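Left out: one protein chain. Kept in place: all the others.
Think of it as A and B in the order they're written, each chain with its own count starting at 1.
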Amino acid sequence: MKDIYILAYAQNPIVADAKAANEVELIMPVVHQVFKQTGFTQNDIGFTCSGSCDYLQGAAFAFVEGLSAIQTNPPIKESHVEMDAAWALYESILKIQMGDAETALIYGFGKSSPGDLPFVSTLQTDPYYMSPLWPDKTSLAALQAQLLMNNGLLTKKDMYEALTQSISNAKNNPNALVTAMPSEDDYLSADYLSSPLSTYDCAPISDGASAMIIGTEEAAAKLGLQKIKISSVHHSIETSNFGARDLSTSESIIGLGKKINLKSFNLDFAELHTQFSYEIPFIRGLLDLGNIDINLSGGPLAGNVMMAAGLDSIGKSFELLKNSDFHNGLAHASSGPCLQQNMLVHLEKIND
Amino acid sequence: MSEEKKDFFVSDISLSYQYTAGNATTRFLNKVAEGKLVAQKCPKCSAVYVPPRGSCPRCGVATEEELELPDTGAVESFTIVHIPIPGNPIVPPYVSAMIRLDGADISFLHLIQEIDLADIRIGMRVQAVWKDKSDWGTTLENIKWFKPTGEDDVDPSVFKFKE
Partner (left out) sequence: MTKSVDKELLRASFKLEYPYERSPGPVIGKFFEELSNEVLVGTKNSKGEIFVPAAEFDPKDSDHLSEFVEVKKEGVVQSYTWIEKPRAHHLIKESFAFALISMDGTNSAMLHMIANCKEDELEIGKRVKVVWNEEKTKTIRDIKYFEIIDE
């Protein structure tokens, strides 16, 4: 297995409504930024892979249009996943492991403002038994939160603490969308959208894009930058038969924690792809994270660009390792209702 | 519904959106509403795009420089449509053509009318026929169709993308 390093990462300022800006206009600035960070041009990139979902803005084949943000002359090796760009990163890692590339450019973008995101997400569910009932994204998450509260595994106070910590941490991220902190009274008295979740518990509807460049040890050495290694990455998915899952736990997340040997290193922080406040204490418990700092970047509760937010967990972990004394970071990406699919990444700072 | 399809059910997927055109396309369409065709030029390879999308898809850079093009051009390719397309008010047969405006490096799809179908050919010179000014909006439908100008055909080699 080749060692693979993150060489650069960039994120657009997250906005609630990118207004006119189309996919190309969202992607181009972040791609140019990661090129600037590395000194690369598209000619230095062995493989390009993106993550997006056309349903978000309702424009079929928007991901093909998005390619206009990238230099494609001469033609490039390229792929796309209709998923979070964290999985585009995974495909890129495989491509490098295969020996088919030395470097890869990954980008993810999402423009959720043109549609009704909680109901766009309904289309992810089973088309026979579930989507005809129009369960929205918030309600499906609420079913899990309610169960956890009923089982004594979660309180509204836990959720409030997760939320305020996220918003407080968001001050560290100039690209964050949410910085206003609700008082505990405001939080506890807020009307529920779907009990026990109020608007405060849900990541804000966001538009934006992010990009990353990864490469082999040789590519990293050439740049002479601080080396941040992807030491371990695994992903898994549970059944889409929602009613057959035990929603009070996550076999997927617990299993991934074991696969990346979470207990074998001194973890400094975790960046979790948590789109609802309850998911923070929930995953903290599942992975036995103790009092480890979670989402020092603010995480998705402070800005949640669909199809980029998972990649952002990894990118923000990379930035934290690069700019601090931390050595080991854990990044998480997820998709599907109630954390159906997950990815865990162990990132490590390598001192020569 | 046919007999073997009796057990099928129709899913009622229906979502509402507020689509935005993109900054570059918005600028273009606002000019179209004034009867102008404003292209964008790549700062690297000088390719001229109309309609512009805000980037040069070959170089991956933003196309900021704008230039107005005439409403004349040539037929790069065409097809004669013989089958009615649901929702399309145009009665077949009609000509759909890729039209390369003078000064542009890409062509776009539009209609050609006021022509005998047997005469349509690649390289034929055409000009836009605009709707009445009072009906103009932010749409390429301001141009009803293109019609032949009667000028000499252009050599199809002009359509080759410049390197």
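Here are a few things to note about the model shown:
We take it that a contact is a pair of C-beta atoms (placed from the backbone, for glycine too) under 8 Å apart; a residue touches a chain by one contact, two chains touch by 3 or more.
None of these values were measured; they are calculated from a predicted model.
Taking the complete complex into account, the chain left out of view touches A, B. Of the listed residues A:Leu247, A:Ala270, A:Ile283 or A:Leu296, the one in contact with the hidden chain in the full complex is A:Leu247.
Within the set A:Ala20, A:Ile76, A:Leu153 or A:Leu223, the residue that contacts the chain not displayed is A:Ala20. Of B:Thr26, B:Ser77 or B:Ser96, it is B:Thr26 that touches the chain left out of the display.
Within the set A:Gln33, A:Ser139 or A:Ser168, the residue that contacts the chain not displayed is A:Ser139. Those residues of chain A that touch the chain absent from the view are 19-20, 55, 58, 116, 118-119, 122, 127-130, 132-136, 139-140, 142-144, 146-147, 150, 191-197, 239, 241-245, 247.
The missing chain lies against chain B, touching residues 5, 7-21, 25-26, 29-30, 137-138.
Keep in mind that, in the parts below, only the chains that are shown with their structure count from here on.
For the pair chain A and chain B, the distance between C-alpha centroids works out to 38 Å. Interface residues of chain A, counted against chain B in their complex, comprise 18-22, 24-25, 28, 31, 42, 55, 57-59, 65, 67-73, 113-116, 119-120, 123, 127, 131-132.
Interface residues of chain B, counted against chain A in their complex, comprise 11-13, 15-26, 53-55, 57-62.
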